[in-house]
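Shown here: the complex without one of its protein chains, the others still in place.
Moving on, here comes chain A:
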Amino acid sequence: MPLLAVRDLTIALPVGGRMVTIIDSVSFTLGAREILGIVGESGSGKSMTALALMGLIDAPGARITGSARFKGRELVGLPQRAFRDLRGREIAMIFQDPMTAFTPVYTVGWQIDEQIRAHGRVTRKDARARTIRLLGDMGVPDPARVADRYPHQLSGGLRQRAMIAMALSCNPSLLIADEPTTALDVTVQAQILDLLRRLRREYGSSVLLITHDMGVVAETCDRTMVLYSGIIAERGPTGAVFARPGHPYTAALLDSIPPLHGARPARLPSIPGSPPAPADRPAGCPFTPRCAYAHDACAVRPPLLPRGVQDIACVLPAEGRDLPARCATV
């Protein structure tokens, strides 16, 4: 049994008097010790998916349907009281901005102690010892001293490490990381990505990594799921998705990243237009208006179908017109 099995998760929010679908029938599984990347542009629904799994969508009138089973337990429709028990202990989340995860008026160590004590009978002294050990594990230099500091006294990289320490304080089996490195400088980002890879090895955690950065996904995730406009465009093992993208959106997204090595293209291949607002999504494949391969068959929403090791929501594979493989540069 996978750790997490999401099936047809659909989220609709009331906008201007009618229900607008934000996430449409998203299904995926996450195994033990696996890192799954959810990648997409702003508005693709990647953060909404995470918030739904944490029971954190509190918009009035929101309608969440489908199923999300975590260790066999249904999360959709779970009462808040039960969620509170799960959050922090079983499922933890880290965010882009650690300043919002910590309250500014207590020391970082106090807040991690509190989290440990809220979920188990632990003395203050034992909690602090565990906090210091965790901070040390996260690569924080001089963890005892850092524990006595307030969030604003730490650098961005240290705050992010402290937040990951807090998230891991109760040994959650699932860690949801929403753009955990977006606000960091590249050299610090590289350290945090290294840390996430280590977590899986040393803590056995499964990680759901949400990001807009294809590079971050390539470096950390075992499997990748590409969201576009609230639907899964493509998913599969990361190596395969990057080497042989099956959905024109994945391919175009990869092409539009300027290369760091090799020849500089005279012009960057770009995707025309911008993603549709949730209320204005076209009836068929939502990528049609921006797709170089759009044709009549795209007027009907293509189902997510297996193609080799990937699953692709596009009519091209069925028509025998696979996209060309990308040559891996470096």
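Note that contacts are C-beta pairs under 8 Å (C-beta built on N, C-alpha and C of every residue); 3 or more make two chains touch, one makes a residue touch a chain; residues count from 1.
As a working rule, contacts and distances are computed from a predicted model.
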Of the options "Lipoprotein", "ABC transporter ATP-binding protein", "CoA activase" or "Membrane protein", which is the UniProt protein name for the chain that has been left out of view? "ABC transporter ATP-binding protein"
Residue among A:5, A:170 or A:271 touching the omitted chain: A:271
Of the listed residues A:105, A:260 or A:283, which contacts the missing chain in the full complex? A:260
Kindly state which of the options A:59, A:243, A:279 or A:299 is in contact with the chain not pictured. A:243
Hidden partner sits against chain A at residues 41-42, 141, 155-158, 185-191, 193-194, 197, 212-219, 238-239, 242-243, 252-254, 256-261, 264-265, 267-272, 274-275, 290, 328-330
